[in-house]
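Missing here: one protein chain of the complex. Every other protein chain is in place.
The first chain written gets the first letter, and so on, giving A and B; residue counts start at 1 in each chain.
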Amino acid sequence: MDTHDCRKFEELIARYVHGEILRHEREVLERHLAECPGCTVLYGEVVETDRLIRSLPPADVLPPPWLHARIMANLPEGAHRLSWFAGWGRWGWSMAATSVGAILAVLLMRGGQTPSPVRTAAVSPSSVSSAAHEAPRALPGSVLPAVPPPAPAPAPVAVPAPVTVARNADVPDAAPAVASAVKVIHEIKIYLYAPAAQRVAVTGDFNGWDAKGVELKPSGKPGMWETDLELKPGAYAYNFIVDGDVLVPDPDSPNQMPDGFGGTDSILLVKEGAPA
Amino acid sequence: MIPEGRPRPIPGRLLALVILSGFLLFPGAPAFAERSVDDLCRMRGIEKENDLARIRKAYSAAIAAGIPEVQLQPFVEDILLHKLDCSQVVRVLEVSTELRRKGLPYFVVFSKVREGMVKEASPALVVEAAEAKLNSLSASRDVLESLKTMGYRVRDFQNAALVLSSYIEKGYTGPDIVTRIGTKGIQGAGFTALSGMVDKPVRRKER
Partner (left out) sequence: MSFDDDSELARKVQQGDRDAFETLLSRYERLIFAFVFHFFHDPTLCQDLTQETFLRAWRFIGSFRLEDKFSTWLYSISKNLCIDELRRLQKGSTVDIESIDPELFSTDSDGSGDPMRSAVLAQEGDVLRRMIAHLPEKYRTCIILFYFNELSYEEISEVMKVSLTNTKILLFRGKKMLFDLYHKKSPGLGVTRG
């Protein structure tokens, strides 16, 4: 076969490499390969390259944790600007009475690993006292035991329960090379801008929806509250508790779910870091 | 040296042996726990023997399935406090037991129920939310099993099931998720929350 004829087979070989070839085309191609050493070599080289690329270990190329926030901070306002409170109707807050600040919460990881993606920002209204909402009753004894429940026997991978948090860091700081029963604890910093609030807390799956929640402390910047949560990898539904009696989703979290009770949960996803 | 004036502690092993033999020698011993559940029920106004027996049975089944009593008992206390009636208590226990038997994260139901309590949802809604979790988590398990047959490695079964259940509650069906992932891969199909929990050692299956 001359080169000109071989050109016609290029596309066939390309599809053949990926198994995307019709039976009659395959017969034609295989006949050609049987009599054309040049195309056979070419085919072998491309298959080899395909194999080489596929055998590459995954490059855990992660954006730096602050990039997400930097991009959001650089989004121009104006035509695309819309109220952050679109979904907050059920709390009966006056949009006019609320002021908002966007804050960044960065997922920090211990042990100097490659950081996971940026955590969500948290924003809160300043005038929660205007909420026409009955205060939830405090429920005694609603905190789950501090010991993670053992993983069920049939589960192929034993993991600690995502609903409980080991407050005493009882696991090593190094990330396990493979999934195992031991998980790295991630320190998540959560900020909330709530200048009019007297008390701010966060509650959720991580503490068994404790009615008191984990308190946020004033961060030093006006109106800003913050706390650290130590979480193992997992998905956690959470809400903020503002001034002790109002449960609200994190309105700036990208991850929101109906909570099944007529409200909204924000979801915090804590992922495994890249293997060290 | 044992300080004077303090009772000499019973050696731990001996104590354990005594307690263990107590359970072995007296067949009625497991009822010890159940009786306390009866007491909890009575304190919350559930008093009919038939109702007590139903809750006792569901409670025992949960423990038999492997839910530690240290978690179960405070949970039952909470749901009784939230005024779930007998059938609702039984249903929530059955849901937890079924998840445990299937190797799924039953504590998600505990957490969901407690969330409903903090949010003062009606007992009926709380039970509904627990059942929704059972359905979505069961569907998640099917998805993970299918992905495994497609060569995916499930690195974190329980969290992967949890994340998938959220997608399912959002409206995706299990088969739909499997098809999308099969065609586009996890990232390509947009199920990015799953990455890290489920992966494919070989990037794309050779055909």
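Convention: a residue touches a chain if its C-beta (ideal position, glycine included) is under 8 Å from a C-beta of that chain, and two chains touch if they have at least 3 such contacts.
Everything numeric in this text was worked out from a predicted model, so none of it was measured.
Within the whole complex, touches from the chain that is not shown fall on A, B.
Checked against the full complex, the one of B:Asn50, B:Thr149 or B:Thr183 touching the unshown chain is B:Thr183. Only one of the listed residues, A:Cys6, A:Cys36 or A:Met257, touches the absent chain: A:Met257. Listed here are the subunit A residues that touch the chain not shown: 10-11, 13-15, 17-18, 20, 42, 45-46, 48-50, 52-57, 59-64, 67-68, 70-72, 74-76, 79-82, 84, 86, 114, 117, 121, 235, 251-252, 254-257, 267, 269. Even with one chain removed from view, subunit B keeps its contact list with that chain: residues 163, 166-167, 169-172, 183-185, 187-188, 190, 192-193, 203-204.
Criterion: only the chains that are shown with their structure count from here on.
Note for the complex: subunit A touches subunit B at residues 18-20, 54, 58, 134, 136-137, 139-142, 144-145, 147, 149-157, 159, 161-164, 178-179, 203-205, 208-211, 233-235, 237, 247, 257-263, 265, 267, 269, 271-272. On subunit B, the positions that touch subunit A within their shared complex are 66-68, 70-71, 74, 77-78, 81-82, 100, 102-108, 110-112, 114-121, 125-126, 128-129, 132, 154-159, 162-163, 166, 169-170, 193, 195-197, 202-204, 206-207.
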